[in-house]
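A short write-up of the structure that comes next.
Note that one protein chain of the assembly has been removed; the remaining protein chains are unaltered in position.
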Amino acid sequence: MTTAGAVAGDPRALLPPDAPVRLLDDEGGLHEADAFPLDLKDADLVALYRFMVLARRVDRQAINLQRQGQLGVYASLLGQEAAQVGPAYALGDPDWVFPSYREMGAALVRGIDPAAILHMFRGTWLAGHDPYDANFALLSIPIGTQALHAAGFAMAAKLDGAGLVAMSFFGDGATSEGDTHEALNFAAVFDAPCVFWVQNNQYAISVPLSLQTRAPTIAHKAVGYGMPGYRCDGNDVLATYAVARRAVDRARRGGGPSLVEAVTYRMEAHTTADDPSRYRTETELGEWRAKDPIARYETFLRREGLLDDALSEEVEQEARELVARVRGEIYDAPHGDPLELFEHVYVEPGPHYDEQRRQLRRELDGAGEA
Amino acid sequence: MTTAGAVAGDPRALLPPDAPVRLLDDEGGLHEADAFPLDLKDADLVALYRFMVLARRVDRQAINLQRQGQLGVYASLLGQEAAQVGPAYALGDPDWVFPSYREMGAALVRGIDPAAILHMFRGTWLAGHDPYDANFALLSIPIGTQALHAAGFAMAAKLDGAGLVAMSFFGDGATSEGDTHEALNFAAVFDAPCVFWVQNNQYAISVPLSLQTRAPTIAHKAVGYGMPGYRCDGNDVLATYAVARRAVDRARRGGGPSLVEAVTYRMEAHTTADDPSRYRTETELGEWRAKDPIARYETFLRREGLLDDALSEEVEQEARELVARVRGEIYDAPHGDPLELFEHVYVEPGPHYDEQRRQLRRELDGAGEA
Amino acid sequence: MAVTMAQALNTALHDAMEADDRVVVYGEDVGMLGGVFRITDKLQERFGATRCFDTPLAESGIVGTAIGMAMYGYRPVVEMQFDGFTYPAFEQITSHLAKMRNRSRGTVTLPVVVRIPCGGGIGAVEHHSESPESYFTSTAGLRIVAPGVPGDAYALLRRAIESADPVVFLEPKRRYWAKEDLDLPIETAPIGRALVRRPGRTATLVTYGSMVRTCLEAAEAAQQEGWDLEVVDLRTLVPLDTDTVVDSVARTGRALVVHEAQVFAGFGAEVAARVGERAFYHLEAPVLRVGAYDIPYPPAKLEHYHLPDVDRVLDAVEQSLEY
Partner (left out) sequence: MAVTMAQALNTALHDAMEADDRVVVYGEDVGMLGGVFRITDKLQERFGATRCFDTPLAESGIVGTAIGMAMYGYRPVVEMQFDGFTYPAFEQITSHLAKMRNRSRGTVTLPVVVRIPCGGGIGAVEHHSESPESYFTSTAGLRIVAPGVPGDAYALLRRAIESADPVVFLEPKRRYWAKEDLDLPIETAPIGRALVRRPGRTATLVTYGSMVRTCLEAAEAAQQEGWDLEVVDLRTLVPLDTDTVVDSVARTGRALVVHEAQVFAGFGAEVAARVGERAFYHLEAPVLRVGAYDIPYPPAKLEHYHLPDVDRVLDAVEQSLEY
């Protein structure tokens, strides 16, 4: 019986391989995989390290700023540096990132000023950067929603004949939202050059993966959309890079979207407002600490002779400067003009807005008098 | 690396078999399949036939009623009789059905009066039956939404220790909705005794399956939820029965949900308001006409000596009587009391409703005077 | 030439696509079928399946991808098949479409039009006759346009597609087949301008969408009673042209807001509250609201009891005059 929707080709080909792609072993030894060639020069290898370290240092600074009352809240990426830096590094300049709220690492790679990200967490404004500056969309807070923006952007790019790729970042929890499903499906149906990058950090706030899905792995979800699903060790930056690279190249060549699961762990609280002691054990945390993405990669680089103490100190120095600058920009950053609240809602606001602006001005004047 | 969410067992086991389950060949010859044993007595075999014929006759009557201006609209099941009667017949009395708007066949099997269904299409009221009478939920119009009600109902049944199964019917188009995704995922995570029954009739109104999904088959979507996906020839009532039976038994035994794709074809327009000549060819329709689910099954029954002209005429006679009764009940059925509009919105309506009732009564009186 | 609202909308889409390559039209069944109301009829034939295309059945997907396409630089005009099927897209509309420009400090503009065939009166089954405007009017960042006649449907849809701000475009589906003598293309006032469609002195009917025609008919009928009703067609709900409404009420001293949606917490409440604020000393009677009952949309056979009609409008006018 041939019918529309009958099996085309061998669906087994869609199943992700059993084990996550891993290029670095626990001791930092490199084992290349044919299917995921590494095309990185020494400078690139060092750059990956640099971005991971910078991300971690900025992240720590952000947590401190929050503790000091300078940020309202902050969502740490500790432990997920490789899961963000690898894929972001696999993108080219014209490509776009559609991040969630935890993507400081990806932001850094794209050249976004970390202070811009922190302005959102501080509440200086609702977002801190111009997405068109570095092709990095605004951080998206409603879970899964940005995957649809990525799919639409990629549909547009394809329509326009642009050879660019849109990469959407989201978490394991986000895979449960209807929007994520619709995004995967739209991207597949329209052959959109889109990569769905899932950081499976094992938790959605307190909810563990086992309560989130019964899929064998998140990568298996790709089967239902007829797209490839890849799975990689999210704490191995060479693996995240190589797998992302393959997915990105495929999309750029017109091969359509894919779904990648980077298996990792959130070593910090969900956000600074969270208390992880309520839902996870020190033992579990300890196991993952032992898989630290930066430590493992550092061993590799040192082994390869690509990193020595001098270079390490150079990166630390850069990190210190960056962190100091970020701290300087955020600490006691002015709150901005309340009248700006009416500026950006519409390109063409109604007359109503003039009244409201006048009312606020009156209130401000009144408060000034008091 | 063992991580939460690592591969448990062999995910290949989740892949649906390449070919749809089919027990009857084109000539009505029976080929039993080990994995899907048939436990049907002769009386059951005849009952399946009877329901399919009744469904088709009532369906035709409904279309005529619509043409005569008696129904506002009607969504035909022509060609999908086997895809509905088989699964509904696989359910036990305590089980529940959560249908879409096209489930006249399933309704008949459950013992719902077809006139009740048609009252909805007539617009006498928004729904025509009491779901608790035959464990058949109200027809659901917003696509995919009822799958969540089924999942929740099954979650409740499990919590309550009831050995019942909830079966949700929806279409190929519905698989694209976020709600359907969330339903499959909730059911899987909570091991809910739920069967998701997809009638893949190749179209969502005018949109063909190829624009709806790139999954190899709809059954493959099960992989992403870690549940079994089955695929059956939706025009073979023995196959739909046997596959449904397996999914239902599994759920009842505590094995959790499954997704079944019944490959079939909508031989009529989407609804009476639709013009299929705009989007599909006579050739395609002809191919599917040749696969008529009733004709094929009739050949089988005759071959087996279970059906002869007398029995066939008996069923036709029953159909004529049913159809006449339905027509009698629907034709010029009174419109009901407008004041009932306020009756059922709340168990405890606010005082506001008294005012509105009074206003409508005044309007009715006023109109009466005029 | 007598043009139906459906034709006017179809022509507006056609002309907008002709005028600007970046305009793409998509949704469920808008391609080969031309939409269930044929508003997109022949657009795929004329502009190809890259500019007018069908999507999977997922409204959040439709609006969410439109946001992405607009970020890229396209101007998507998407169709929600019916009012009641807009609700799955509620989050994308409310949290992103309406707010992204503000969030981005004006760097991201989203010129998206969400077309919604709205309202009842066509004998449909449930979920096909909703008046969802109040779900959107309290969301800053959206422009809400609600034409009542073919000419406005054409001109305002063209304006909506040219708008840099996202627009929710409410089409009164029971008026799709109503005709007006028009020579398309036409121009009209920009988004945000109400129109006194009929001058009068006894009282002001403030209305929009499907009720424009009902109010004009009521005004005709009212002449028998010696009442000379003014009809203000809002045309746009957000931004609301309060001045035109208040000017009118200042002249007539009486206002009635007429819409198809339920009265309780309907958009009429906003109009009534504003008129109450701005025209306090002019009002000779309270602002009365005429709409549907505060119940879920009824079954087809009972909908005419629910929907406001000429009689209900005139009853309210009488009530107003009794003050």
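Letters A, B and C mark the chains as written, and numbering starts fresh at 1 in each.
We take it that a residue touches a chain if its C-beta (ideal position, glycine included) is under 8 Å from a C-beta of that chain, and two chains touch if they have at least 3 such contacts.
Worth saying up front: this structure is predicted, and the values here are computed from it rather than measured.
Colleague: If I consider the whole complex, including the chain that's not displayed, which of A:Ala82, A:Ala174, A:Val260 or A:Ala319 touches that chain?
Modeller: A:Ala174
Colleague: Pick out which of C:Asp54, C:Glu91, C:Glu171 or C:Asp247 touches the chain that's been left out of the picture.
Modeller: C:Glu91
Colleague: For the chain left off this view, which of B:Ala290, B:Ala310 or B:Val347 is in contact with it?
Modeller: B:Val347
Colleague: Which one touches the absent chain: A:Phe36, A:Phe51, A:Phe121 or A:Phe136?
Modeller: The one listed residue touching the chain not shown is A:Phe121.
Colleague: List the chain B residues touching the unshown chain?
Modeller: 98, 125-127, 130-132, 137-138, 140, 142, 145, 147-157, 159-160, 166, 178-179, 182-183, 185-186, 189, 343-352
Colleague: Which chain A residues would touch the chain omitted from the figure, given the whole complex?
Modeller: Answer for chain A: residues 72-73, 101, 120-126, 141-144, 173-174, 176-179, 204-207, 211-213, 273-275, 278-279, 335-336, 338, 341-342, 345, 352-353, 356, 359-360, 363-364, 366-367 touch the chain left out.
Colleague: Please identify, in ascending order, the residues of chain C that touch the omitted chain?
Modeller: 60, 84, 87-88, 90-91, 94-95, 98-99, 102-103, 126-127, 134-135, 137-138, 140-141, 238, 240, 261-262, 264-270, 272-273, 276-278, 280, 283, 285-289, 294-296, 323
Heads up, the rule we're going with is that only the chains that are shown with their structure count from here on.
Colleague: Rounded to a whole Å, what is the gap between the Cα centroids of chain B and chain C?
Modeller: 36
Colleague: Between chain A and chain C, what is the separation of their C-alpha centroids in Å?
Modeller: From the centre of chain A to the centre of chain C is 40 Å.
Colleague: Mark out which residues of chain C touch at least two other chains, giving numbers and ranges.
Modeller: In chain C, the residues touching two or more other chains are 55-56, 58, 60-61, 88.
Colleague: By residue number and range, which residues of chain B touch two or more other chains?
Modeller: Correct list: 176-179, 211-213.
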